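Heads up, one of the protein chains got dropped from this complex, but the rest are sitting where they should.
Let's look at subunit A:
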Amino acid sequence: MTSDENNTTTIKVGAAGKDVGGYDAAQLTRLQGDARQITARYPHARSGLLPMLHLVQAEDGYVSPTGIAFCADELGLTTAEVSAVATFYTQYKRHPNGEYTVGVCTNTLCAVMGGDAIWDGLTEHLGVGHDETTPDGKVTLERIECNAACDYAPVVMVNWEFFDNQTPDSARATVDKLQAGEKVVPTRGADSVCSFKQMSRVLAGFTDGRADEGVGAGEATQRGTVLAKERGWAAPEFPAATPVPADATATPATPATDATPATGAPQSSAERPATLPADTAKES
């Protein structure tokens, strides 16, 4: 729905007084209910800001000025603070998005395997460039970075569902269907691609009940699993007689610690590649 429908002039401020007049009374009540479900998931409400921005996109199709005011109002932040976060992340759109985001991976591996050709073909076919939307409002085209499906290169994402092993022809066929309003089915994902707004609502943490659709794993994912079975390979058996009581009873949890590092002692922060001589010198 658009924010203009049933708009009234009576509701202009949210709970904390920000101007959220772009939403009518019913919309505002509904969104406030959603926002409070989001913040309830976290010990501190501000952690709900990213999902709340997804929620705004579910409502408006982008991070609208009204949506920013709404988030600020719900979380007791300034609109500048919300905007600072919204502009940091690539999934938050600063102008109305098409019904479908079509992302072509042009990071090195996909690009080399054919992603560049797919990109060239789609830009030419649709007549739009990166982060631009077709005049019919259907497709927003994006160059995207690695989406963790390199064994299915070249990869195209439609509203962040996987379209594996693509060619310029298959990608063109997909956008043609999207523009024609036909159903489009990802290779690994739900049984059909949902709209940008529906997707955004899921990313805000509101399930759409479609988790059981689609495959568990694609062919490339399963290759090692299947090969091991064919050749009779397996990990070693667990040692015999690992006792597993039917109904475990244990003493209440008492946190285990056997070290209290001084601030600055070598520890968890080492989750980064070893790049300096000192990194490997510490290895023991």
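Note that in this section a contact is a pair of C-beta atoms (placed from the backbone, for glycine too) under 8 Å apart; a residue touches a chain by one contact, two chains touch by 3 or more; residues count from 1.
In this text, contacts and distances are computed from a predicted model.
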UniProt protein name of the chain not shown, from "3-isopropylmalate/(R)-2-methylmalate dehydratase large subunit", "Molybdopterin/thiamine biosynthesis adenylyltransferase", "Heme chaperone HemW" or "NADH-quinone oxidoreductase subunit F": "NADH-quinone oxidoreductase subunit F"
Chain not shown: contacting residue from A:Arg46, A:His125, A:Lys138 or A:Lys197: A:Arg46
Contact partner of the left-out chain, one of A:Asp24, A:Glu59 or A:Glu161: A:Glu161
Sites on subunit A contacted by the missing partner chain, in the whole complex: 41-44, 46-51, 53-54, 75, 84-85, 88-92, 103, 106-109, 111-114, 116-117, 120-121, 144-154, 157, 159-162, 167-168, 186, 188-190, 199, 202-205, 207-208, 210-212, 214, 216-229, 231, 233-236, 238-239, 242-245, 247-261, 263-265, 267-276, 280, 283
